[in-house]
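Notes follow once the structure below has been shown.
With one protein chain removed, the remaining protein chains of the complex are shown where they sit.
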Amino acid sequence: MTAKISFTLNGKPWTGNVHPLKRLLDTLREDAGLTGTKEGCGEGECGACTVFLDGQVVMSCMVPTCQAEGKKVTTIEGLVSDGDLHPMQDCFIQEGGAQCGICTPGMIMAAVAYANDPDSAEDMREALAGNLCRCTGYTRIYESVKKAMEKMSVSEIR
Amino acid sequence: MSRAVSDTPIRRSSDTSQFKSVGKNPPRKESREKVTGKAKYIDDLTFEGCLYGKTVRSTIPRGKIKKITFEPGVPWEEFTVVTAKDIPGKNVVALIEMDQPFLVETEIRHMAEPIALIAHPDKGLVEKALTKVRVEYEELPAIFTIDESLSGRNIQRGRDNVFKKYHIQKGDPAPVFSRPAIVVIEGEYWTGPQEQLYIEPNGVAAVATPDGVTVWGSMQCPFYVQKGLKPLFNLPDDKIRVIYCVTGGGFGGKEEYPTLPAAHAALLSWKAGGRPVKIIYDRMEDMWATTKRHPCRTRVKTAFAKDGKLLALQVDATMDGGAYLTLSSVVLSRGTLHAFGPYACDHVTIDTRAVFTNSPPYGAFRGFGAPQTIFPLELHMDRAADRLGIEPHELRLKNILHKGDTMATGQKMEDEMDIEGILKKAMTESRYLEKRKSHREHNRTASPVKKGIGLSLFFHGAGFTGSGEVFLDSRAGLEITPAGTVRILTANTEIGQGSFTTHSQIVAEALRIPYEMIEVAPPDTAVVPNSGPTVASRTCMIVGELLRRAADDLRDLLIRSSGLSNNGYGPDEFRRAASAHAEKNGVTRVYAKYKPPAGIHWDDQTYTGSAYGAYAWACYVCDLETDLTTYQVEVKDFVAVQEVGRVIHPVIAGGQIEGGVAQALGWALYENVVLKQGVMQNTQLTNYILPTTADTPPIRVFFYENPYPNGPYGAKGLGELPMDGPAPAVASAVAFSLGGKFISSIPILPENICEILK
Partner (left out) sequence: MRSYLAEFSVISPRSLDEALWALKQRPAPAPIAGGTDLMVLLNAGQLPPGAYLNLHSIPELRRPIEFVNGEACFGALTTYADARRHPEIRKRLPMLCLAAREIGALQIQSRGTWAGNIVNASPAADGVPALMAYDAAVELSSASGVRSVALADFYSGYKQTARRPDELVTAIRIPVPEKEAVQYYRKVGTRKFQAISKVLLAGIMVLGKDRRIKKIRLVYASVMPYTYRARAVEAVLEGRVPDGAAIKAAVAALRSELKPIDDVRSTAAYRLRVACNLLEEFLSASSPSRGEARRG
């Protein structure tokens, strides 16, 4: 049983024939060919599969593709515009926020969501608590996010 | 002693002015791919006509296979199925000993042991088919604990179930214990298993035909996989090609283990006529079936003079090795060689053993046995301090090693060292003394939240143990590209620790060219020399030094043959010379081969001599709170001070320490492997608890620099060091918060604290 499912993927319309219960994670990776979204646990614990669904952070391993119908999906690939990295990506490079890199796309998505809406959580630790990292001890990630948030607010003022 | 202590965490102000790359923080070589999602991990690769493989595993801990039935309900005729009898060569993993089969033939020795393999183009259908394979067994009695193993009642390995034993003797402790006016303290300690929990589970892909086998995968050691697969297919080295993919964490968990799934995927491909086969473990399978840190029980007995001088030390440690030897003998060796700590003592015996149980084999995990023996000794020092009425740091200061002292192995401390300085720096940064006092006062109030602070002092030997590096005989190389840049050729994988970057810095420094002119060849056994495994904190120190020497030779070559000036040159001149050389001579590669540093001798028979060429030294302080309403512990602050030789890349080095500390805090406080019939039960991230951002304290890292003469620009190994110190510091701080009630096993869970306060 597959169904035609359409959503906006990184700003462009996307349509595919997929099983409605197929995890959005798998649809993104297998049907849309976007492998930047990673699977670490498949049960909503590690956050490696974090994407935006209508602007909200979600674990794409927990979203049946049928529930993305008509919505806007943004993945790590969607953060780059005209070849320019998002400030968050830049800062993860500069500050050493990525080590083995497997949690990085999900971590960056959660961090961008927080930077866009700092009221969504009481602090950065809470905002990133859904994203497990085994390499960094999180310290360099905080540095990266802080730097990016400084940069982002500066560019807004301009 | 060149001493440079950072003013602020990580960002040191040491004198690295003579360096252009070393000591700087260039962006990691592979970070752009990682932050954009473009980096290709194994599961991101697609293969035309790919089959998806799954492993049928035992559901009993010990017994004989009577029958395997493929039940109806799936179209078995479409499947590729492999059992032991399909193996073209030897059904045995070539590691230290040839004792572990790739697939069980008749006797099962642990739960989750591979029995058969199935593959199909439809991923979902393979999952369903896995539930349709029924294995009938004849069960046999199994053993699950160290005591059962040593009881002599169920011998399954050799004469006594003991894989390996070591003994270290210095002086003679026995008579010391009967001296008058001494304080004898005994204790038993336990450290539990730990799952490496790299966020990317194990995964491989393979294409195998009689013409050759190619494997792609998530791994630390491509040449280990090659070595493991040769006898399996009866093929020579050049017919087994192993290609590293970007690897999402290893921590030892992808050291020896990937040989198994690599062999499985290759066997399925072989049977399927060379179709590509992918095996990607899901998290549950990865946690259920793959290696963990060896659990270890340690008994420590000490004799102290009343003033706190350590007169005699006896350590007896037993590790559970699981059902096959795999790496247990070398894990045990490292545990043995770290059991005596950074203390001077005239009378020491260390006795250790690794024993057989019907558990999945325990394996490599950051620290490699050392954390298991450092925890007991350091916690024992705290208990001793408590008994002697001496402050823990004073007891340590009275007994630390100084230059010229000898370790239990007889190794004389020849290099400059300043353990006292490290300890004092950690105390200052953590406001240790002040907090001991204020916490003690606070704990007298009615507040249900109690405070504690504790420290640990320890070392970690870098590189392979003893003569290990000589046996490895590593080679590393550099290649001149037609564009006039330089490409690094090593087998050492980038698993998050930054090896591509630090190696590039070392080569850039040696060649006096910009970091940007260095690239790194992805480890592929068909392309790179065998520079040894990516383990044992050796990649920067040992392989980095090989690269530095290769770079010297490469520069000399260009000076001799391509007109590079001997009196300095700019990047463009180098590029022109290198490019001209490549044009004239074709591909040019320069290799360097391992040479042991002078004066390093080790005797494997007596376990005496220089166990390691270099040691990193550290003192860690943990400040925490214990809530007596919930018995939960919250680490509030963590200070890590260490001497690791020259720091090549402060941000990466700091990241290694921070990550290692967090992983060790997990081991100390959260990560409880619940075993049933020898195998992990809590195989999900909902019930195997990793610390999140909210559970991980600020980790403040400080480096002491003391360049090591045999490391590249003075670097020593540091990757494993941070795994060693946190657990004892935590346990000590918890005991402080509980008014001196020591919990001598980890993890220390709220349940354990609740229990002890009954």
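So that you can tell them apart, the chains are marked A and B in the order they are listed, and the count of residues begins at 1 in each.
Definition applied: contacts are C-beta pairs under 8 Å (C-beta built on N, C-alpha and C of every residue); 3 or more make two chains touch, one makes a residue touch a chain.
Computed from a predicted structure; not experimentally measured.
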Exercise. Touched by the hidden chain, which of the shown chains?
Worked result: A, B
Seminar exercise, completed: Given A:32, A:57 or A:108, the residue that touches the chain left out of view is A:57
Exercise. What is the set of subunit A residues that contact the non-displayed chain in the whole complex?
Worked result: 1, 3, 19-23, 26, 42-45, 47, 50, 53, 56-59, 61-64, 66-67, 69, 110, 113, 120-122, 126-127, 129-132
Problem set entry | Residues of subunit B in contact with the chain not shown | 123-125, 127-128, 131, 282, 284, 448, 628-632, 670, 674, 681-682, 684, 686-687, 689, 691-692, 694-695, 750-751, 754-755
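Everything that follows uses one rule, which is that only the chains that are shown with their structure count from here on.
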Exercise. Measuring from the mean C-alpha position of subunit A to the mean C-alpha position of subunit B, what distance in angstrom results?
Worked result: 30
Seminar exercise, completed: In the complex, subunit A touches subunit B at residues 29, 34-43, 45-46, 48, 75-77, 79-80, 85, 89, 92-105, 108, 124-126, 128-141
Exercise. Touching subunit A in the complex: which residues of subunit B?
Worked result: 25, 27-28, 30-41, 43-44, 196-201, 246-251, 282-283, 495-498, 651-652, 654-655, 657-663, 684-686, 690, 692-694, 696, 698-699, 701
